[in-house]
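For reference, the structure I am asking about is given below.
Every protein chain but one is kept in place in this view of the complex.
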Amino acid sequence: MDTQLITMREALNQAMVEEMERDSTVFLMGEEVGAYNGAYKVSQGMLERFGPLRVVDTPISENGFAGLAVGAAMTGLRPIVEFMSFNFALVAMDQIVSNAAKTLYMSGGQFPIPMVMRGPGGPAARVSAQHSNSLESLFAYFPGLMVVMPSTPADAKGLLKTAIRNDNPIVFIENELLYGVAGDVPKGEFLLPIGSAEVKREGRDVTVVAHSRMNHMLRSAEAEFLKAGIDLELIDPRTIKPLYIETIARSVRKTHRAVIVEEGHRFAGVGAEIADRVYTACFDDLDAPVVRVTATENPLPYAKNLEAASLPDVAQAIQACKAVLYRA
Amino acid sequence: MDTQLITMREALNQAMVEEMERDSTVFLMGEEVGAYNGAYKVSQGMLERFGPLRVVDTPISENGFAGLAVGAAMTGLRPIVEFMSFNFALVAMDQIVSNAAKTLYMSGGQFPIPMVMRGPGGPAARVSAQHSNSLESLFAYFPGLMVVMPSTPADAKGLLKTAIRNDNPIVFIENELLYGVAGDVPKGEFLLPIGSAEVKREGRDVTVVAHSRMNHMLRSAEAEFLKAGIDLELIDPRTIKPLYIETIARSVRKTHRAVIVEEGHRFAGVGAEIADRVYTACFDDLDAPVVRVTATENPLPYAKNLEAASLPDVAQAIQACKAVLYRA
Amino acid sequence: MAPAAALAPKQKVRQVEVHPVLSRSTLTPRQKRVVDTLGQEKLVAMYRQMVLIRSFEQRCEQMYQQRKIAGFLHLYMGQEALGVGFLNAARPDDYVATSYRDHGIALARGVTPEACMAELFGRVDGCSRGKGGSMHFFSREKNLLGGHGIVGGQIPVGLGAAFRARYLGTDQVSLVLMGDGAVAEGTFHECLNIAALWKLPALFVIENNQYGMGTAVSRALSVRDLTLKAPGYGIEGVTVDGMNLLDCYAVMEDAIARRRKSPSPILIEAKTYRFRGHSISDPGTYRRKDEVEQYQRVDPISQIKNLLDQLGWLGEADAKTLEKEVRQQIGKAAEFADASPEPDLSEVSQHVYA
Partner (left out) sequence: MAPAAALAPKQKVRQVEVHPVLSRSTLTPRQKRVVDTLGQEKLVAMYRQMVLIRSFEQRCEQMYQQRKIAGFLHLYMGQEALGVGFLNAARPDDYVATSYRDHGIALARGVTPEACMAELFGRVDGCSRGKGGSMHFFSREKNLLGGHGIVGGQIPVGLGAAFRARYLGTDQVSLVLMGDGAVAEGTFHECLNIAALWKLPALFVIENNQYGMGTAVSRALSVRDLTLKAPGYGIEGVTVDGMNLLDCYAVMEDAIARRRKSPSPILIEAKTYRFRGHSISDPGTYRRKDEVEQYQRVDPISQIKNLLDQLGWLGEADAKTLEKEVRQQIGKAAEFADASPEPDLSEVSQHVYA
């Protein structure tokens, strides 16, 4: 397939542009998405291309415009809502949960909500407690929502295009620190199914499951793992919900060991669900309890040393692998 | 200890009344808590007793008054915020997460938030999708919050009194269907530590962990379990966060089997966290994978038969026990 | 401690709004115009709708006692003129979103009593296949966007339909109904600002029935005249007698007509009253008997009944017949609902995802 080397930012932009070219009912709405070209420039050039009716700058009223998008979706449009960051989706939580997630069901199937909510999630760099939430487990908890979190430009394009064509409300969580990361991305039409995990690196020793920036971080740390004598098999669920556990289970049946790395908090995080499913699917195959590497149990502090101490890193992942390998 | 036979509703009322008598900075605020004596009559008689300044009827502005309470707590008061139901806390999610949970940390320890947010959570009877959320896992996810969920009148009184004296923001989730349930409750001063699970029934065969209404349901089904030949050990975590895992682990080391029953959804629910901790603490003691009994993965439907099919019941719990006992 | 001084004004016996009773001899020019434009057939049809709603709600009360209906049940008695007057001024292809107090709105919108009653019984022929219940009536065919249980939650949804009209360049409008209590929610503010800023054809209707549950408006909102909020958004605000069918129709008819030509929002406050408690489980003891009676004296239905009689458009006898017909219709609806099966158990997992 004909590919191009572009950043995650460009891949996301391409996905939106292609889908808006393809379907005139698709529009983008959010704070600063238009004239400003996006707080993180993901919507670069889109206002110019599609005009102010399809690339809509909103006031700072998240609950209002998220719900507006639900109503637009109920009446035949296909909104893409950009949250400048998902931290601000907390203000819109009610419309996302009470309406976006439940309307199809409450209406007995009459009103699908073809709607994508996207934007950066997770900690960025030194932006402190209120701007560093990882909220994927919250959204994934609610039946009716799907949660997608790509870690490569190609996955980002393929999954976002699919998400925009999907008839369900989809929470599409990007990562600010990955926007600038480049990778080979197929040109033009390229769709990835929602609910397909991918083995990003094959290995024999231990199955490591990580999504979004954590997967990128571990992918880039291959050498360190080898140096530590660990031949890891790295899996990216890519979509948190639906979670395709089979890819993970197959790997664990091979390695007999599993480590889950996530940037969010531990309590009832995505990793807790993955661990539960791994144990259930591979109870007799596991040679060691699953080890979870997560953020520490505190709001993210600003101080450089405290922030670093709060977030999972490669060293901790390697430690965890050693632990399940009983080498620690 | 001198006890009285009262309902959960009365126990909660007593806890609030006693603490408000004890400390004039404690006040109750919420929709219909005053003149109406509470939508579920939990605050019966309190307006008359304490006056409109300490029992405050609010407009329907959850994010506004939840945040108001945070500000009041920062400046020396000890608010009790009643959410008419926790479904409406979704509208206040931002103030709960961004401010109540994080302010102490963000301020470097300068501003504790002694605040209790209470009200009924979980499905009631036929109130459909938007009024039946179990949100404990969402709140428990965030460091800074504590989550308490009593299943008996005595626990309700002892834990609510402690919560009101505690200097942290505490999410205290009651259950509408338990308000009328009566039990023996110590008179007067009675405090239960936050973070102490309790074995509600001792047994040899299998450890069953359940909170809130699910614990009550199973407690009342002892006969059915015995009839099924199951001698269950029933544990109520009582506080979801902090979660006192030792009580559960000790039991699992004895029974070698664990079943977790919760009324909420499965994905990253509280049970996922409990399971993860049980596996980690008791990996070599478990004779079978932990089985989770949860609500089905759909918004709660109104139709009687569909609602029943969506929620966990005794039969499913017994099935789960048989499964971990390899009797199924 | 400071003295326990009340924060909000105490709930005293409320000044009852003045609702002049309709009578042929005292019709205002506007009311005359409405009578003429509607004509006998349409006006009687609208009267029939009001009677239908009233009888439907009465039947709901019985059915609830008989446990055929469960959960929350919020009745519409007293507010019929509002639902019928406003919705009849709209076109079938316009959109409507409302709160959980949605029976009257759905019926006025043309959803059949059969589908409504079946929904309340939790049966598969219900307007939401029995999955929504009383608070969540939906109808794609009638452009009814629900039926929302979260106070203020329907406002952004209704706004979305107005956005769609603007986006596609149609002349449709969106009726966004809410209770007085919803005015205190942030969504009210966010949506009025967006609608005004983008000139969206959203008609925001406050069904001011004087109470949000047990709380009188004066204890929930800092202004008595809710249209005072309109200038804060630079939009038009109108107050209307919600007990008066003709006025409700006139106001909405005019408001919509102007917006078909050039879209923009409007805030309409309709002063009305609910004759029952907040929900079936609420005795409504916070309202004095004489207050309720004063409003019953301006019952929206008897007002029109009298007028029709005075106009010679519907005499005593015909009125009786009409009521009888409606009662029968409701009876049939209840039978239909009873006969309708529960949804198949497989539906538990259907409609979670499209």
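Note that the chains take the letters A, B and C in the order they are written out, and that residue 1 is the start of every chain.
Assume a residue touches a chain if its C-beta (ideal position, glycine included) is under 8 Å from a C-beta of that chain, and two chains touch if they have at least 3 such contacts.
Quick caveat: nothing in here was measured; it's all calculated off a predicted structure.
Trainee: Would you mind listing the shown chains in contact with the chain that isn't displayed?
Mentor: A, B, C
Trainee: Of C:Val176, C:Ile235 or C:Ile268, which sits in contact with the chain we cannot see?
Mentor: In the full complex, the listed residue that touches the missing chain is C:Ile235.
Trainee: Out of A:Arg54, A:Arg213, A:His256 or A:Lys322, which touches the unshown chain?
Mentor: A:Arg54
Trainee: Of C:Ser23, C:Gln40, C:Gln65 or C:Ser222, which sits in contact with the chain we cannot see?
Mentor: With C:Ser23, C:Gln40, C:Gln65 or C:Ser222 as choices, the missing chain is touched by C:Ser222.
Trainee: Of the residues A:Gln4, A:Gln44, A:Thr280 or A:Asn298, which one touches the chain left out of the display?
Mentor: Selected residue, touching the omitted chain: A:Asn298.
Trainee: In the full complex, which bits of chain B touch the chain not displayed? Write them out.
Mentor: Looking at chain B, the ones touching the missing chain are residues 27, 53, 58-59, 61, 63-77, 94-95, 98-99, 103-114, 143-144, 146, 167-168.
Trainee: For the chain that got dropped from the picture, name the residues of chain C it touches.
Mentor: 1-3, 7-8, 166-169, 184-190, 192-193, 196-199, 219-223, 228-235
Trainee: Tell me which stretches of chain A touch the chain missing from the display.
Mentor: Answer for chain A: residues 24, 31-32, 35-36, 39, 50-54, 56-57, 59-61, 63-64, 87-88, 90-91, 125-131, 296-299, 301-306, 309-310 touch the chain left out.
Basically, only the chains that are shown with their structure count from here on.
Trainee: Could you please state the distance in Å, as a whole number, between where the Cα atoms of chain A are centred and where those of chain B are centred?
Mentor: Centre-to-centre distance between chain A and chain B: 30 Å.
Trainee: Go ahead and note the Å separation of the Cα centroids belonging to chain B and chain C.
Mentor: 37
Trainee: Using the touch rule from the top of the page, what residues of chain C touch 2 or more other chains?
Mentor: 128, 130-132, 136, 148-150, 153, 186, 352
Trainee: Find every residue in chain B that makes contact with two or more other chains and list them.
Mentor: Residues 63, 87, 90-91, 128-130, 297-299, 301 of chain B each touch two or more of the other chains.
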